[in-house]
Structure formats: C-alpha cells, structure tokens
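Missing here: one protein chain of the complex. Every other protein chain is in place.
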C-alpha cells in the first residue's frame, strides 16, 4: 500500500468482504483470509485485486491475487489461481472494499487529535509561531520552521531544514529536506473522487499520500490532494507558484517550474524539467514528457512527447499557435 | 426579503427616503410609510420597488408596490396604483434606498461579536477544534464538526451531520443537513458589486444569503459570495472541487459536479445534473440547462439549452470543437 500512515483494519474473511457487496459467497474458499486490496501488479496471494479495463489485460494475466473484482467480459484474462468476483461496477465495488480495510480514507473531517505544539515533544526542537497545532503520528526533522496558525494534522513527516509558513493545513503528507511551503496551503486532503449517485454521491477512498521531495517550493494558497490508490508526487527541486491546484495521483518530475493559478487534473504524469505558464490547465490521465514547455493559459487535452513547446486551447505546437493567430 | 437574518430598519416615510436621494417630495402622500424595498413581483402596497429595464415590463404592469424608482421612458408601464419616482440611475438610487433599510448590507467588516465557542451554548453540542469562533444569531444542528480556526460569523444556520473543516469563514449562510465544507473557504461575503465612480466607487448592498442544500461538498479554498437582491444557491448533492469561485446570485441545480478552479460570474443559473470541467469560466446572467456538460477550460458566454455537451472559448458543441481543432 502506498500510504505508510493509514491503518489497515484487515485481515477479513472473503465471505465477509463479499457480503458487504451484497454478494453471497458460499464456496469452499469462504474462510480464506484477505489481508489487503491492491492493484493487479502488487497484489500477493493474500490479497484481493480489481480489474476494470481491457488496457490492464497483461497485468491481469500475471496477477498473484487470489481474488479479483471484475466483469463477465474481462474475467477470462485472469489466471486460474485468481478467482473472479463478478460485479456490475468494478470501481464502486473496489471503493466499498477499500473502505472496509481503510475506513479512515473516505472522510476528511478536521483532525480532532491535534494539540498545541507547546504540549508536544516538538516544543524545543522546532521554531514555531502562535497557535501551531500538531496531530498524531507526526515527525519533524531538525532545523525546521512552522508558521502561525499552521495545522500539521495526523500522518505527516517533515524532513530537515524545511520552512512551513502560516495558515497551512497538512495531512497524510511526506515532505523531504529543504522544502518550503509558503502560506494558506491545504496539502494532503482527499481528492475530488466519487461516484455520482442521485441525491447522495458515493465518495471514493483515498489511501495514497502526498510526497513532496527535496528542495521544493509550494506557493501561497495552493492545494495538493493526496492520491486515491497511488500517491501524488512533487519531484525534487520543483517550484510551484501561488494558487495552484494539483489533483489526486498527479506526479510531477524533478526540476519543474509551474507558474501561478495552474491546475493539473487527476492522474496526469508530468516529466522532468517541465515549464508550465500561468493559468494553464492540464486534463486528467495524460502523459507530459520531459523538457516540455507549456505556454500560459494553455488547455492541454492530449499527451505531449518530450522536448515540445506547446500553447493554445487545445494546446498545439507554439509555432503553429502563433502563426495561426496572427 | 430573501435574507432571514438581516435586520430591516424600516419603516420610513417616503419623503424621508426620497430626501436621501436629494429628491424633494412634497405631495399628499409624503407621510406614507414604506416598510421595505422589494422587486416588482414581491413588493406589496407597503413597499417601494425599482424598474430599470424594458425586459421587466410585464412585471411592472402588475406590481403592487405603491412607489417605484424608474426612468421617464419606463414609467408608462407602471399601474396607476404605483407612483413612479423618476431618477437618473435606477440601480444607484435602489442601492441607496436599500442601504437605508439594511445599513449592515454594504460593508463586510470582520464580525466583532464572534466569541470562542467555549463560551457559547454550542460548547457541549458540537465537536470542535482549537480557536473556533461563533458570532451572534448562529444555529447548529446535531452531530456537527467544526475544525480549527474556523469562524462562524453572525447569521449562519447549519443543519445536522455537517462537517465544517478548518480555517473557514462563514456568514449570512444557511447550510442544510449532511453538507461538508472543507478548508480555507470564505462563504457569504458580499459580492463584487458596485457602481464605478471616479476616485470612490459606490458599493452595492447585498441583502441576500448563501443557501447550501443537503449533501453538498465544497472544496478547499473556495469562495461563495452571498446574493445582492436575491440568494446564491448550491443545490442538493452538488459537489464543488477546490479553488472555485461562485459569484453573487448564482443558482446551481442539484446533483451538479464542478471541478477545480471553475469560476461562475454573477446571476448565472445552472441547471440540474450539470458537469463542469476544471478551470471553466461562465459569464454572468446566463442560463445553463439541465444535464449540460461543459469541458475543462471552456469559456461560456452564451446560454446553453438542456442536454448539450460544449467545450471551447467561446464554448460550442464539443464535436465541433474537436473537429475544428484537429
């Protein structure tokens, strides 16, 4: 599992897990113990997995999971060692099972365990402002600063020489050395993931974290959501300007530069040395290569190979954009 | 009046009201008592109304108001029972009269009446964080959470089972059951409404509220302004992602989904089951139908009928957008 913080409430019997999905399971394996829910690649024979799209057929063929949530059409791809569990909506069922193992991954109520830093072991170790709160399961390296009114909620690890500004809220986040978070940021909240259901949407669990690597800077008023099944990652020495929104599962490579008010939608992968101009928006589930430059205000709706310079909405070669617009 | 919280300082004599507009009123009705200022439809014979555009002629013909602020060109549409008050700029005069009845509707200074929740009746009823403040005229239902540093300023009603995160500022707002406000939001402030006047703009009163219905979620860092003469409404089970701005008088239907960094300008009406992609912007005073899908990054500058999928700037049929951009 990608989140070193969340408590796994398993194992559970497979029959109990499935009764939760309103599935009656009375086969020989009904007392089989399941320890975790994992993707097709990382699941072991003690885990249950999920398989919802043809594009993962190769992973499905080789999965070591003992059970797999899937559909009638897809089940033929699974190996004999893996028993298919047929459901109507794979992701909804996956979501419900994940909630059984990780009940804390659905809701992000405020962290009621947070105490004033004066009352914690960090009192003499950290330089801090007024009204700083610290939750459970927090570690902070040497030579760190935490500004006024900042709330380091539960499940946060901060490296050495980090400067956290004022009015920040951080949870489920791992921050490496020499990183600076400016002010008014919210980092590590669950992403905008749910299944639309009339009158009462179903929230998707978020069992990932936010990982911010060494030497990064995160500007004021930014929001970085934690991952759903994987992590959200900001690579080494990447700088983000103010009012940026990074959605769940986004991965940004090292040495990237992102100007103000940029938004990156869920699960998009950004390469290294990428420059993104102000207010640009990038759709979800895209691959943006290394050394790419994206002009300010662009709307990127397709993958971009390495070394390209693009601009426009939808974004195209910057030369073409400027020629057409003359 | 649409705001159940604001105190109406009336009634006032019509002659006193008009002397405030530098109008000398010495007719027989000069001692007539006016109880409120209302739109053409809801005004009674104890109220004054306003009529500034031909498109409201039908409403004008049937108004029950005893007096109506209007112009020379429009006054013929009013019934005999309604005495026209001729002014140069109807909206400026309306604004000035509204200020007489509701002097608290112009400025949004911080709420000096707010006290620590420890000192209020909510102490044992609500689960709350550190440094939570509560203003006057606040009600909170059962089983609610209010996070650290959140300020529930005056004139707020929160239903049952609501989760309010940390660092929020809320005023003049009615929140129904099971709704979740994440962190760093500002909800219920006056909208961006004023008459541009050289060296000293004239602010418009905001006597509306924000109404957030059941089962909604409002993402981190969002701002929702209260209405000017009507209310700002977020419909049942609508979910808003992070860093969204909803301007005054906007109405969003139920079951809508709005992705990060979207902005909706003043007085626009959004239907039910509408999906809006990240960073899209919608101009003011538009009608967006039910089941509409608006692509990320779009700029909507015209009404959209039911069931359309649009994208682009200006937004057009998504098929056309993708074909043209090939």
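A few comments on the model shown:
Per-chain residue numbering starts at 1, and chain names A and B are given in the order in which the chains are listed.
Everything that follows uses one rule, which is that a residue touches a chain if its C-beta (ideal position, glycine included) is under 8 Å from a C-beta of that chain, and two chains touch if they have at least 3 such contacts.
Model, not experiment: these values are computed from the prediction.
Across B:18, B:34, B:133 or B:212, the residue that sits in touch with the chain not pictured is B:133. Remark: the omitted chain is touched by one listed residue; of B:108, B:241 or B:293 this is B:108. Summary of contacts with the chain left out: across B:144, B:186 or B:292, the touching residue is B:186. The omitted chain makes contact with just one of the residues A:68, A:140, A:182 or A:264: A:182. Not every partner is drawn; the one left out touches chain B at residues 107-112, 114, 116, 131, 133, 149, 151, 167, 169, 184, 186, 189, 192, 194, 196, 198-201, 221, 223, 225, 243, 245, 247, 261, 263, 265, 279, 281, 283, 299, 301, 313-314, 316. Chain A meets the missing chain through residues 127, 129-131, 145-149, 163-167, 180, 182-184, 215, 217, 219-221, 236-237, 239, 241-243, 254-255, 257, 259-261, 277-279, 296-297, 312-313, 325.
To be clear about the criterion, only the chains that are shown with their structure count from here on.
If you average the CA atoms of chain A and of chain B, the two centres end up 35 Å from each other.
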